[in-house]
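Sending over a structure as structure tokens; questions will come in a sec.
The other protein chains are all here in position, but one chain of the complex has been omitted.
Per-chain residue numbering starts at 1, and chain names A and B are given in the order in which the chains are listed.
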Amino acid sequence: MDRIAAGCDIGSLTAKAVILNDGRVLAARIIDVKSRPEEAARSVMDLALADAGLSRETLGCCVGTGYGGKQIPFADEVVSEIACHGRGARWLLPSARTVIDIGGQDCKVVKIDKEGKIVKFITNDKCAAGTGRFLDVMAKLLGVTLGELGELSARAKKPLTFASTCTVWAQAEVIHKLNDGETVEDIGGAINEAMANRVVIMVNTIGAEADVCITGGVSKNVGVVKAMEKLLGLRIKKLRVDPQVVGALGAAIVAQEKLKGGR
Amino acid sequence: MRSVLKEYNFDWRFWSILDNACKMFDGTPKEFQHTVPYAPAFRETSEKILGLGEPGLKLVKGTARYMENILKAHERGRKIALITYNCSPAILYALDIVPYCLEGLSAFYASTWKMGISESLDYCCEVGFTETSCSGQRVALGSILAGLSERPDLILCSTPGVCDSNANSFAFASAYLDIPFCQMDYPPTLVDEAANEYQRADFRRMITFLEEQSGNKLEPDKLREICEEMARQDELICEIQELQRLIPSPVPGVYNLLLYDIKVLFSGVPEGTEILEAMLAVAKDNAARGVAGDGEERLRGMFFYIDHYCISMKYWRWLEKNGISHIGTMMTDFWQVDAPYAKGREIEGYTIDTGNMDAMIDSLVGQTSRMPMIKQIRGPYDAPHMWLDDTVGVAKLMKADFLAYMGTMGCRNTWGMVKLIARDLEKLDFPTLILYADSFDNRVEPVDTFLGKIDEFLRVRRIRGWEGARWTG
Partner (left out) sequence: MREEINEAVTTLHNRYVRQWKAQGGKVVGYPCSYVPEEIIYAGGLLPFRLRAVEAQSTSIGDTYFGPVICSFPKCILQLAGEGKYGFLDGAIICNGCDSMRRLDECWRKASEDYEGILPAYFAYFAVPHKVEDYSLKWFTGHMRAFKEGIEGHFDVRITDDDLHRAIREYNRGRLFLQKLDELRIADDVPISGAEATAIVIAGTGMPRDIFNDLLEGILEQIGSEKRKIEGKRLLLAGSVIDDVSLIEVIEGAGAVVVADTLCFGSRSYVDLVDETGDPIEALARRYLNHSFCPRMFGYYRDRLRYIAERARRAKVDGVILQNIRFCDLHGSEHGIFERDLEAQGIPCMRMEREYGPLAEEGRIQMRVDAFLERLRG
């Protein structure tokens, strides 16, 4: 059997693992991080291996990434998640040149070249307002799931101005608007719009180059994605895997290259 | 920025709004009502301005002409100077240079036009501004940086020594667009000889810069004309503010906005004088009849920093409809030696002396160094002649029932000490509220939210038995 390449992405909220064999994705797993990164890494990798019907011994090379990347005990190398998102996106979509990653804790926009290498990047992690955290908090207040929050935009009828500069203040704003009798749809739409706005500033700072794709959990929010498309004036291409695993996939691709004597 | 916003230049759009507004206002009330449904976003603003009568009409016409001057400047062979709001345009008018006041336009855009403001604001961040920068410049500056405005030929900034955030925006614009830059820098004190000498030399250096850039020479006759007009305007402003002392104040709250609009846009030109004359007539008439400028006065509020400009003038309407007489801000204190609050503090005031060229230039030096914020924020807030002194003086004189602070999130220097000044004001028995709204960016704390906070404050502190806002929009 060919030696297996794996990528493991340990974030602050979720841990992801992807197993590749000769260019095929054998397994991909996402779990919530409840404990120390080393344990999360072991858990998610074991689950992915089990899905693929493989054991840890068959792992030829594993590349770690994410905030907890350096704590992965079985990682042969650690690569930045910015690079991994770029590589993963490129592998899934060869025409990708701009990758927008909106995770739970931060937001990054990466420009890549035709090989998937980083040309330029920008991150925003000082403020919750441009990250998934913002949507988390808002969804809870509205009593909807994250998925449902995304769908609200399509049913929103009235544009609302929304306190989007600060997540903390935005919460009071949501309650205020609910009390004023604004509909959950309109508020949800405004929240998604506000989120899109903040991300688009970053995209425009770096300059969007087609094709643009989006990774990270927030990309599952159709309201945010549609609003971003409208603001950017271009289509955001969908990737054919769960957008949350793109980082781990990118890491697996780097691992695969190492196995083939690439880097 | 959405492509739809790039179809027309921002300054052209604004001029077009004003130009059409002038035509609307010139018609009959029935014609006005018929036209409004075609421009629903402007209904409330139009009604507020129109409701002012002649002053409102003259303001809109004057501002339309101001915008037209910008749009046609290059066609007419004139230079455009991008200036900050506390840089009085008088010297520019004297040199036949067209002023383009960034914050003035930011305030106008924010209060009349919801659609593209946030994108203009955000555009600045896209090209490198920190997102924490002052919003006061960014609203209009975004359009300039994006090339969606007449391009200024020179940049004149009078906030070094007073406000980093402001000066930084202008320095950025100069570096980004490669436009000649001149700053007027202020020492931290006001009335001593060294400060005076500095300011006099600095102003003259600025004149040299303006002459070089424009190719025009400062002529005494033209300067005299401007100074005399300014002196006339100062008389009118002082008279209006003297009337504000009456209880109830016969001066409509939004006149405060007009006062600094005029100083910032029309200093030394007849447009400004005409508006002031119309305002004074209304105020005098109200005073004669013993009525409040806004119909009813339940409370007298002083917003001791700046006002709020978005959206649809709701803040102004809320104050008016709830009977809160707006009795001034830092922005309405110009420190003419005859200003009511300057009594006993004449050393801090300025006079206009048209005797000779030097005297006139020195008068302008005195005047510009006392523009709002340039006077009060250049030094520690509790130093003599600075913010605390000025606020207490005006609050006592105008008999404020409460004070409120509102600014922008980008205001480093006031957020650096607002808690301290509020503490001092409370000790002096002035109930003081700190608001977190942003005067130019409605996304920070939407207007309804912060108006609710003012209402809550008045109720909780039981200011004159306040029982709550009667109108919330």
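By definition in this document, a residue touches a chain if its C-beta (ideal position, glycine included) is under 8 Å from a C-beta of that chain, and two chains touch if they have at least 3 such contacts.
Bear in mind that the values here come from a model prediction, so they are computed numbers and not experimental data.
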Identified contact with the non-displayed chain, of B:Ile70, B:Ile83, B:Leu121 or B:Cys157: B:Cys157
Omitted-chain contact residue, chosen from B:Val36, B:Leu50 or B:Val127: B:Val127
Full-complex contact with the absent chain, from B:Gln367, B:Asn413, B:Thr432 or B:Thr449: B:Asn413
Touch with the omitted chain, as defined above, among A:Lys34, A:Arg56 or A:Lys117: A:Lys117
Residue ranges of chain B at the interface with the undisplayed chain: 127-130, 132-134, 157, 160-161, 163-165, 167-172, 174-176, 181-183, 185, 187-188, 194, 197-198, 201-202, 205, 379-382, 409-420, 423
Residues belonging to chain A that touch the chain removed from view: 67, 79-83, 106, 117-123, 125-126
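Basically, only the chains that are shown with their structure count from here on.
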CA centroid of chain A to CA centroid of chain B, Å: 45
Touching residues on chain A, where the partner in the complex is chain B: 161-166, 169, 172-173, 176, 180, 194, 197, 200-201, 204-205, 230-231, 233
For the chain B and chain A complex, residues of the former touching the latter: 1-3, 114, 118, 122-123, 125-128, 131, 311, 409, 436, 438, 441-446, 448-449, 452
